[in-house]
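Okay, here's the structure, questions in a sec.
A single protein chain has been removed from this complex, and every other one stays in its place.
Take a look at chain A:
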Amino acid sequence: MTTHTTVTDLSTPVLGTALVPQADTKQTGKDFTSDQEVRWCPGCGDYAVLKAVQGFLPDLGLRRENIVFVSGIGCSSRFPYYLDTYGMHSIHGRAPSIATGIATAREDLSVWVVTGDGDALSIGGNHLIHALRRNVNMTILLFNNRIYGLTKGQYSPTSEAGKITKSTPMGSVDHPFNPVSLTLGAEASFVARTIDSDRKHLTSVLAAAAAHRGTSLVEIYQNCPIFNDGAFDAIKNPDTKADAIIPLVHGEQIRFGATLEDGQGHKCLVRDSGGGVRVAEVSEVAAEEILVHDAHNPDPTLAFAISRLTDSGYLNQSPIGIFRQVLRPTYDDQAREQVALSGGQGDLQALIDGGDVWTVDA
């Protein structure tokens, strides 16, 4: 990992899984598959993510018993039941707080949170932003299908304004959250966005997220075929996705759209005069004006500006990739360090006998 812009020099490990025991033998996806029947709707994007995670975990090379998946409530939160690791399917919105307890108590565990747009951004919004602020060593997979599935189709905090659902027959009047903007605002140290159907990209983001020490937030666009089918068609359709996806690769120019002779897109991102970022034609700007993505920039301003290029209505355009990846001290490492520095040799009798003590001789 490149650490040229590390915010603070760390004496603690910089790899997310550094203190987690490695498996003795090579594992396969089957080792991580529980005996439970998967019960998502046919065609649900969750299947693809589950497959990708089951395929990815063996590559992580950790002992299965040292991996914990914690979830909240919602369709995606059934995830832990299908993985043969330790797991907890908890209560609505609270998984980040439970995971904080687990990660702080045990440095030898790889802790994952599986959540959805309603779970993480509505009922559990507070826990999400505080986990990110504290930078607890865990990876949060935020499945965003822009709808409530398990409660059968109400609009979610990421649904586009005006959405007609069971609870909004005249259209919703809520303005949606942009999860990446929100989490960058909470000063998350790792923020990425990927797509359920792009297994290769999803897996590469999972690898980077797991390797990151601190809270990694991965927003996964995930299609709900029952209540919000087609929400991500523009970025999945081969005819439109080149224009819809703004790919973010650290160290590379941000270009997209139909390719030019140099093999890269004809559109690019440049800074605009108002301090933000805009889309421009490559042919109309100087080469040095084209933004080169720097995920390691300690200042999140530019990452935030890029996140604003996500459509808040129907998704015709969205930056995809790792927005931000910087190192700063984690809550759990520091909390454990304080305990360790205290020596652990507390004398209970001396504690009890402290203060002004007097003796009564019968």
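Everything below uses one rule, namely that contacts are C-beta pairs under 8 Å (C-beta built on N, C-alpha and C of every residue); 3 or more make two chains touch, one makes a residue touch a chain; residues count from 1.
Assume contacts and distances are computed from a predicted model.
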item: UniProt protein name of the chain not shown, from "succinate dehydrogenase", "ATP synthase subunit b", "2-oxoacid:acceptor oxidoreductase subunit alpha" or "Cytochrome b"; value: "2-oxoacid:acceptor oxidoreductase subunit alpha"
item: Touch criterion as defined above, residue of A:106, A:199, A:266 or A:328 at the omitted chain; value: A:106
item: Options A:75, A:98 or A:291, residue touching the unrepresented chain; value: A:98
item: For chain A, the residues touching the chain missing from this view; value: 34, 36, 63-68, 70, 73, 80-81, 84-92, 94, 96-106, 108-109, 126-127, 130, 335-336, 338-339, 341-346, 348-349, 351-362
